[in-house]
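Shown next, in structure tokens, is the structure this report addresses.
Of the protein chains in this complex, all but one are displayed in their positions.
By written order: A and B. Residues from 1 in each chain.
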Amino acid sequence: MSTAEKLENGKFKWVGTRPVRPDGVDKVTGRARFGADLFLPGMLVGRVLRSPHAHARIKSIDTSKAEALPGVKAVVTRDDFKEMPSESVAAGEMMIDYRDMTRNIMAREKVLYDGHAVAAVAAASASVARKALKLIKVEYEVLPHVIGVIEAMEPGAPVLHEAMFTEGVEPTPDTPSNIAARNELGRGDVEAGFKKADIILERTFDTAPVHQGYIENHACVASVSEDGKAELWCSTQGHYMVRAFCAKLLGMDISDLRVTASEIGGGFGGKTIVYLEPVALVLSQKAHHPVKMVMTREEVFRATGPTSGANVWVKLGATKDGKITAAEAVLKYQAGAFPGSPVGPGCMCAFAPYDIENVKVVGYDVVSNRPKVAAYRAPGAPISEYAVECVVDELAEKLGLDPIELRLKNAAKEGTQAAYGPKFGPIGFVETLEAAKSHPHYNAPLGPNQGRGVASGFWFNIGGESCATININEDGTAQLMVGTPDIGGSRASMAMMAAEELGIDLDKVNPVIGDTGSLGFSFLTGGSRVTFATGKAVIVAAGNVITDLRERAAKIWDIPVDAVEWEDGFARPTSSNAGEFDPLSLADIAAMAAKTGGPIAGHAQINAQGAAPGFGTHIVDVEVDKETGRVTVLRYTVIQDAGKAIHPSYVEGQYQGGAAQGIGWALNEEYVYGEDGRMQNTGFLDYRMPVASDLPMIDTQIIEVPNPNHPYGVRGVGETPLVPAMGAVACAVEHALGTRLNELPMSPPRVLKAIGAIGEAQA
Amino acid sequence: MAKIHVTATVNGDEVEFLCELEETLLDVLRDELHLTGSKEGCASGDCGACSVMLDGRLVCACLVLGVEMEGRSVETIEAMAAGDELHPLQQKFLEHAALQCGICTPGILVAAKALLEKKPDPTETEVRFWLAGNLCRCTGYDKIIRAVLDAAAEMRVS
Partner (left out) sequence: MEQMRYEAPDTVDAAVALLVGAGGETRILAGGTDLLVQLRAEWIEPDLILDVKKIPELTEISKENGGFRIGAAVTGAELGEHLGVKKAWPGVVEAVELIGSVQIQSRATMGGNLCNASPAADSVPALIAAGATAAIAGPNGRREIPVEDVGTGPGRTCLAKGEIVTSIFLPSRPAHSGDAYLRFIPRTEMDIAVVGAGVSLTLDGGGKCSAARVALGAVAERALLVDAAARALIGTPVDDAALDNLAKAASAAARPIDDKRGTKEYRIKVSGVLARRAAQAALERARQS
């Protein structure tokens, strides 16, 4: 049966089932090795000295006392990293600039945020390393700092980069500012569109920066040999990207650096760039020993990427019957200390769920004295879509329409021209809305002080470069190797697709993540691309294996290869005209490989095109304690189009995890800075991510509108689940209170302030 | 620097180790004994990734000093499976897909086992509050809670 027929008849053997993941036992027994779990002979401990100032010029760094401390094997500072010219490259869904990257991993002229790396040591033990850090003398000239996005944009604000002149503005300003760039997109004529509207709403929203919150701190082990060749073990979403970044920063040949991705303890976008890795390599080079570096949680909060905090202005116009006639937004996103916030995708996604003729979105990328932002699950989209969904909800309320009906009236469908450019192919947005409307949750009764919110979300999903190799072993088992780190169970779905294609049992396929010396370039795990793009590579590789298998069978039977077909794990003659032969299993053919031409393998190196967007709709019920401002999430339902769920349990897991992160973003997560520009809540105690008792069960419903550009119809599912959550929770809180907060997080003081129970609340 | 000699029982075996005073039980387990199943997520008792049983009580190994271990007994995730036989919780975590990245999994399993030993028939709410000291950022806890409840049900039958 062909894949198309299987898809048509739903007769898959593996796809759509829920087997135990291949790496599962190692993960429930503690055997799985994460970033900090590798020990090499002679390994040293590396640690980083970090800036205590939000903004300061480095006048001098004296490392002599640290170097003299017994047990210290190397000390590095800015002098150990070469200057890099400005050059932008893609890092997942974000862009990075090597000039900035080298400054972010080790401060050069200035420190730009509390926690900015200033020096690093490698020592025989952790305690010696700690003492050595205290012996490094750094002389700072403290400068005025700026934290908030609005404050950073004001004329007269402390300027981080003296040579930053806003891009995208004509003419280019002649004074530097913290506004790195302005971008704009749109279609139609918004002024004309608003003229047609019966109702126009304009609202402004503020969102706090939030951290990805992976439980595994950044960790790596670097070992540089005397001939300049190096090995690096690290927790990353993309070891080929780590290789590229480190080789560039250190001036190495890419082939001299072999990077192995450890098991990764969460990333959510935050492990798509480098922090420790180049430093560990330089330390190892200087110390002539392997060096392990592991961040503390405090370092993760102070120095690694959150996503942007933002200020968003949204204007929507609609006719009385709920047709949106025009939409406009201005997005101001924090980039952190260096340019490169996800305001671009924020602009593109803002109105993407809706078919609107007249759209204009302007975005600003703004630097301030906080850690450089990193990608976080659908980077940029959750912020702009939160704001838009809140206004859509208010529009429905003002027009007396059901919020799902209003969305259905304006929903993007196949053929809709998205404001950011392309025409949508088959998409499942309407299906998620219809499913939400008829879901028992949507029609369940609510109690006093309770409210229900609905919101939708969009994310592009991406494809890109992936390699896959399948080696058929002598006993008929298959070794599957891919180059995209498995962050949430992708080895299971890769093996399932390979088993499905080859027609063999799943337990005969052993999937591994290859290191950079074992497999060709693969773009990182991000953009919800792995099941789609690497999955496609696996399918192509399996096809190449099958071609090889058919050739071997043809040889064994001495008939033309065209007369051999591969079906359900067996080579068979295409018809009795070809001859009468007993079918040969994969194992049969593997056993005879030596006689038929040697080892059997299939490889694929592809740049997967045709990723299809993901749409989701969330329903949430909350209860608000009007005396304390506490918001309790009572019930939650996620409905999202997966195209085709390869392993439904892990698709559901993505839906649930995204919703939980969104609840945290909506209610309690934020960065608290002191007057001194230093972050005050640098631990899980006060950076309040949801704990188990904060959440209800999170119900899921998988919609399957196949992506025509994937053999099984796969769409990425990882990122969209975060996008609708903040809007849904915000609307639920609004309906419980009768008041809109327009600010995240909706922390208890803000809730009480919004209902007038207390006066000014600042947080 | 003078290290302190400690004799303790780790997963049923008597072990001796040397540790600096500032080293925690977690440092000792990971860096001295290379039992890396216990993870460091915070080193402040807020994430539970280093949950172990200390003389029959559930603790965060990051909040115990190595020197306190003299004469005491610790059990880690590495001792949870009995030979080839996974603990029912481990099995249910696999069947329910109750892990994504897996970094919090060892700590959650150790904590859940402690719960079921104390309370074989917990409610969903009791499981949620018992596991409140174990952060998971991937799953939204749903499948974890279901796996624990299912394991409890199975253990009551057997």
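By our rule, a contact is a pair of C-beta atoms (placed from the backbone, for glycine too) under 8 Å apart; a residue touches a chain by one contact, two chains touch by 3 or more.
Just so it is clear, the model here is predicted, and its values are computed rather than measured.
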| item | value |
| --- | --- |
| Touched by the hidden chain, restricted to displayed chains | A, B |
| Given B:Val28, B:Val67 or B:Ala152, the one touching the chain that is not displayed | B:Val67 |
| Contact partner of the left-out chain, one of A:Ser64, A:Gln609 or A:Thr628 | A:Thr628 |
| Of B:Val74, B:Leu89 or B:Ala111, the residue in touch with the unshown chain | B:Ala111 |
| Positions on chain B contacted by the hidden chain, ascending | 1-2, 4, 21-22, 24, 43-46, 48, 51, 54, 57-60, 62-65, 67-68, 111, 114-115, 129-130, 132-134 |
| For chain A, the residues touching the chain missing from this view | 130-131, 298, 627-630, 667-668, 672, 680-681, 684-686, 688, 690-691, 693-694, 747-749, 752, 757-763 |
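Note that in this section only the chains that are shown with their structure count from here on.
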| item | value |
| --- | --- |
| Rounded Å distance, chain A centre to chain B centre (Cα mean) | 29 |
| Partner chain A, residues of chain B touching it in the complex | 1, 20, 22, 27, 30-31, 34-44, 46-47, 49, 76-78, 80-81, 86, 90, 93-97, 99-106, 109, 124-125, 127-129, 131-146 |
| Interfacial residue positions of chain A with respect to chain B in the complex | 18, 20-21, 23-25, 27-34, 36-37, 39, 125-127, 212-217, 263-268, 294, 296-297, 487-489, 647, 649-650, 652-653, 656-661, 683-685, 689-693, 695, 697-698 |
